[in-house]
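This report concerns only the one structure given below.
With one protein chain held back, the other chains of the complex are shown just where they sit.
Letters are used for the chains, namely A, B and C, taken in the order the chains are written, and counting of residues starts over at 1 for each.
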């Protein structure tokens, strides 16, 4: 039911784990619904220098998490914000219809992590003032 | 579904046909229901000297007609009146349950023929008086 | 089967057909190797599911359905008829509670309609003429504003008469009702095109196309909604729950494919045999008549009646000579009533009792027909000689 690319990312997920001193952390989903994702980003010169994820979920959830980190790595913050559920699914060679919505949260988690980073940046600026 | 004896009487029915100068004739059944039988008897010295039948009906109807004529032939009138549906069926090695009632009218036809004969006898006696 | 030396000619194909060897061949792997449940997540399940979808496609092609998803698998024609009639009636009960059907429907249609009486529905059984053709004027009169469903048999297997479904469809739709067609006997023998024929729901039988018994389908037009009969796990888009009968459905697909490719030539072949048989019975034997329409007729169907004798005794005599057929006689049926289909054409009870149905199949040849033609006159003669019911001129 899954494309070869999905299976590749499921069996060899890229960038799993945590970043303990992350600049931004985003969590989306709910274990009750069967999907929970956390994205950790490290930002340098307005670019995503490092990114890691932790995911509780099905094959699609793990593969989209992995693909999202790969797409985001090295991108500027603005570019990374443009990564969408659709572009993640597309990069994976498509997802089964039933999985398109429920297990395709990784882009949301990335955006949440970036928002978290921006929020912190703002706070730091405030603090410096 | 039929016993060998039924099949034998169906394929080689005994005593089919009419007796044009019959002493008694009995008809039972209704073509609308799928069964109609006529029995013809010739009586000599109070015994059934000859008997023939005509039957419109299924295999059971034909076989029971045939068996009835065989049972009746040579019997006294009183003995012949004792031939029943049950004894005909028994002599045939049994009948399928569904056939026991609807297609087992031959004994009734025999009795009707005997009643007809008795009626005529009565009339003749009356006439002679 | 008791073996004996006489030739065996099976001509009761409307009751049951052998399964084509090519069909059995595609079924076997699904017993022993591909035994997954189509709902299962893993490859055993997914490959079963794929196979179901392929069958759906084969069947939709045969009837020119707009898409494979219009095919709902059931356990057979009886269930399809029940599902179509009850499912549509109950779904649309707010709009109308009258069902119109014909006087020559199979009991699964008749009794499905009757079962709805308790739920406040009425049924009108529209009449047919002496050929078994629906009276279209009466049909139109019978469809009122309360009527949302009309159910008509495409061709009744007992008498073989093919209805003008296209014209019926126009009438039904003009009146704002939906048309269900029971194509059990027709589909596989004559071209059936739900699109051209204007059919909204259609019952399809698998065994009638030389596939296995115990499986059938309901065609349900894409936009239509019905209530399910069997509730459960939500298979068949929720319209028919229960683990799919995978091997049989695979066989069904193959049977439909073979039918699509071979029906035209096979039907031509059968029509020849059929007509030679009909002529060979009616011409030489007096007081013998054809049941049903001489031309608008299923290729496999020879239905005749012999006056003054009874059908079961004909069947019995035929069977003794190795010919296996059926009859409209009460005695050959469980109901002890002569066929309501024959009576609806205006036959008297005793005429219906004397009916013989020969339904041809792929294995039958002209030789079989010739054998039967030779055999029957003697049988009829013998039985008529025993019958008290002959008219004056037949009496000896």
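Here, contacts are C-beta pairs under 8 Å (C-beta built on N, C-alpha and C of every residue); 3 or more make two chains touch, one makes a residue touch a chain.
Keep in mind the model is a prediction, meaning the values are calculated, not measured.
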{"item": "Visible contact partners (per top-of-document touch definition) of the missing chain", "value": "A, C"}
{"item": "Hidden partner chain, touching residue among C:40, C:130, C:166 or C:279", "value": "C:40"}
{"item": "Touch residues of chain C, complete complex, unshown partner", "value": "1-2, 10, 12, 15-19, 21, 24, 28, 31-37, 39-45, 47-48, 74-79, 81-82, 106-108, 111-112, 114-115, 207, 212-215, 229-234, 241-248, 312, 315, 319, 324-327, 332-335"}
{"item": "Touch residues of chain A, complete complex, unshown partner", "value": "2, 7, 10-11, 13, 16-17, 27, 31-38, 54-62, 98-99, 102-103"}
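Here is the rule we use: only the chains that are shown with their structure count from here on.
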{"item": "Chain-chain pair with the highest tally of contacting C-beta pairs", "value": "B-C"}
{"item": "Whole-Å separation of chain centres (CA-atom averages), chain B against chain C", "value": "41"}
{"item": "Contacts with two or more other chains, residues of chain A listed in rising order", "value": "none"}
{"item": "Multi-chain contact residues (two or more partners), chain C", "value": "none"}
